[in-house]
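Heads up, one of the protein chains got dropped from this complex, but the rest are sitting where they should.
Let's turn to subunit A:
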Amino acid sequence: MFDFLDSGQYDVLGAFWVTVQLTLYSAAGSLIWGTALAGMRVSPVPLLRGFGTAYVNLVRNTPLTLLIIGCSLGLNQTLGIALGGSTFKEIGFRLAVLGFIAYTGTFVCEALRSGINTVPVGQAEAARALGLSFFQVLTLIVLPQAFRAVVAPLANVLIALTKNTTVAAAIGVAEAALLMKEMLENEPQALFAVFAVFALGFVLLTLPTGLLLGWVAKRVAVKR
């Protein structure tokens, strides 16, 4: 039933490695972008607040497939933006990471914003009374505590991101879902076995993430 795996025709591990790479780059990027967005949403500048709110509500409610295909069809094939890549393999990967950051950043932002709400108002007031600027209050007092409160929600975002990377198959990034399509085309007699292999692969990626970060969340949480 699983003999198609031994044929040497399919590089399942290689495909999942691309999935992992997509996830890691996108996770790092969306953590930065999401933090910046959260900063904007709580900032005292109305223009930044407005931009943050508009961006989060617009992008969060756009289907991810639409964003990713939009990156490929709109940015690359119509406007010719290549993000420094020369082959479709590079371009596709980079565009996909860009799309994932744009999308996942909104969820990171909202998780962080809920974390910011767990920090007692008095702390920010005290910091301001000491003469710290908004940026200092945010980066020195509020965000460090907020991050420790939202490790578990961020783990959920990361797990969702891992699974969302399958959408990159739509623009030809050679990750797990693309290989699965190829295998389904060639191995119709082993349809469910192919599904099972890839379902298992994603469980193996996401389950340890959840367990590890769940443990971290317990360790670092600020007890109030």
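One rule holds for everything that comes next: a contact is a pair of C-beta atoms (placed from the backbone, for glycine too) under 8 Å apart; a residue touches a chain by one contact, two chains touch by 3 or more; residues count from 1.
The definition used in the following text is that contacts and distances are computed from a predicted model.
One chain of the assembly is not displayed; among "Spore germination protein", "Glutamate-binding protein", "Protein SCO1/2" or "Sel1 repeat family protein", its UniProt protein name is "Glutamate-binding protein".
Considering A:Ser72, A:Thr104 or A:Asn164, the position touching the chain not shown turns out to be A:Ser72 (whole complex). Touching the missing chain, out of A:Val12, A:Leu48, A:Leu83 or A:Ala217, is residue A:Val12. The missing chain lies against subunit A, touching residues 1-2, 5-6, 8, 12-13, 69, 72-73, 76-78, 80, 87-89, 92, 169-172, 178, 180-189, 191-193, 195-197, 199-200, 203.
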